[in-house]
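Left out: one protein chain. Kept in place: all the others.
== chain A ==
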Amino acid sequence: MGEREYDASSYAPPAEVEEMELPHPKGFFGKYVWSQDAKVIAVQYGLTATAIGLVALVLSLLMRLQLGFPNSLSLIDPGSYLQYVTMHGMIMVVYLLTAIFLGGFGNYLIPLMCGARDMVFPYLNMLSYWIYLASVLILVAGFFVAGGSTGAGWTLYPPQAISPGTPGVDTGIVLMLVSLAVFIVGFTMGGLNYVVTVLQARTRGMTLMRLPLTVWGIFMATVMALLAFPALFVAVLMMLMDRLIGTSFFMPEMLSMGESSDHRGGSPLLFQHLFWFFGHPEVYIVALPAFGIVSDLIATHARKNIFGYRMMVWAIIIIGALSFVVWAHHMYVSGMSPYFGFLFATTTLIIAVPTAIKVYNWVLTLWRGNIRLTLPMLFAIGFLFTFVNGGLSGLFLGNVTVDVPLSDTYFVVGHFHMVMAVAPILVIFGAIYHWYPKITGRMLDETLGKVHFWITFLGTYVIYYPMHFMGLEGVPRRYYAYGETTFISDSVQSLNAVITVAAFIVALAQLLFLFNLAWSYFRGREAGSNPWQATTLEWQTPHTPPRHGNFGKALPIVYRWPYDYSVPGVKQDFIPQNVPPEAVERESDTRRGGER
């Protein structure tokens, strides 16, 4: 087939995307509060998510306190334990991870990495943040209303979630549902922006196959979120009606205290289907950005091109698509036809293939790389270990027969914390260490960071590794206390105590991290514009931190993919994406840069 190339004189195709007009507000409020600059919005998202994440962290400590040293704090009773479980889970998954990956890193990195001045619709983007903030506030209000927040578990399964006896059934559950609906509205505004910016607002020369994998991961996650959140939205509306108006979408007729309830004929299974049609993709919504970011961290800090770029992109796309057809693996014990179980087990295990490809490619990228054990690299390697561990226990849970006895035990808690809690969190840390210099212009402190890394990484193993064994013994999840249970051995209590101590130490290490963030902002070493010698566009901005509009007068032109590290025959070990071929300094003129 005829392959045509542009002739050498016109490396860059002509500009197709018109320059955008940016509002340039004056004054503190216009610049930092009601800002339409994606970078400011990103930081707002990041700070809000971190703040609410800290609340979730404190909740987890309260739970751990109860589990490790039962009844040491009179504040915690069975009801409030359930409330902590619920709020902890929901905050961590939706309000922290989703918000920080898409709203935080998405906003900061997409325009910079694509070579755009800003998101395509800055005003909508700003609204997105404020609506997100509103949803967080509504959620937090749940702590203060009579009856407290809901204790239904983060899955909010009806009928329990809206039946008398569950904590927070009066107001807490309503606030939770409203908050989720508001979150979805706000997210949609941002999400549409991210998608359209990636699709339609790239700079000259930036093809989709020259996008850094970070952008690919965030892009695909956003697409998935736009398709998955609708299911949650519908479930939320229906449950609100069940709770407030007395409809029976999800509520069957029930006997309670000898009286039959007002509801009849609803289907709790319908909720589970809707919830998990959202819930499973949600796992990948937080995983794919992590995959993307970690690819870039590894390539940059190992000074090597990413192994199998195309494969990585397609793996992201395939994982995204497949994750919409596996949801019922969360419902193996809810009662369904064994044929369905078989079908969903099969699709679940198929997802392991593209995922495994990605892991191999990361390892192969590291293989014989010029690995610099910088903080981002440490966290990236930590992610690899944690993710593989969590993925392996996922293989157990994906099989119906193995899952049935493990369902609702601590094995599950151990599994999902490894794979979707700790692994993405490690990437977030790595990413913050990596991009903080761009965001603030200063480096984070290395020593503090190393302490933070080792305590977090090893600590999480002490926390979650034993949970798998507890799960094998049948220790149930979401239990405040185990009482006189013969199948649970005494050693579980000592294990729990150890886990709790580790959890507190890990939590303290996070304070170190926060201190580092604050201290380095004022005292950190000046970073310069490209401290990691990275190739992607965000490091090539004329100013650090980048100003509104990102790239000064002229947008950069892209001549190459983002992974030109250690190209043979080239003087420097990296070639930024915007360096034209004639500007590449070569060792001798006879050899041209690595041909691909």
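One rule holds in what follows: contacts are C-beta pairs under 8 Å (C-beta built on N, C-alpha and C of every residue); 3 or more make two chains touch, one makes a residue touch a chain; residues count from 1.
What we mean here is this: contacts and distances are computed from a predicted model.
**Q** The chain dropped from view, which UniProt name applies: "2Fe-2S iron-sulfur cluster protein", "ABC-2 type transport system permease protein", "Cytochrome bo(3) ubiquinol oxidase subunit 3" or "Xanthine dehydrogenase YagR molybdenum-binding subunit"?
**A** From the choices "2Fe-2S iron-sulfur cluster protein", "ABC-2 type transport system permease protein", "Cytochrome bo(3) ubiquinol oxidase subunit 3" or "Xanthine dehydrogenase YagR molybdenum-binding subunit", the unshown chain carries the UniProt name "Cytochrome bo(3) ubiquinol oxidase subunit 3".
**Q** Of the listed residues A:Val33, A:Val196 or A:Met254, which contacts the missing chain in the full complex?
**A** Here the residue in touch with the unshown chain is A:Val196.
**Q** Of A:Leu270, A:Ile371, A:Val462 or A:Ile488, which one is in contact with the hidden chain?
**A** Final answer for the missing-chain contact: A:Leu270.
**Q** Touch as defined at the start, partner being the missing chain; which of A:Arg204, A:Arg243 or A:His280 qualifies?
**A** Spelled out, the listed residue whose C-beta touches the missing chain is A:Arg204.
**Q** Just to verify: which one of A:Phe183, A:Phe233 or A:Tyr433 makes contact with the chain not shown?
**A** The missing chain is touched by A:Phe233.
**Q** For review purposes, identify every residue of chain A that touches the missing chain, sorted by number.
**A** Those residues of chain A that touch the unshown chain are 1-6, 10-13, 15-17, 21, 23, 120-121, 123-124, 188, 192-193, 195-196, 199-210, 226-227, 229-231, 233-235, 237-238, 241, 245-249, 262, 264-267, 269-270, 273-274, 277, 309, 558-561, 563-564, 567, 580-581, 584, 592-596.
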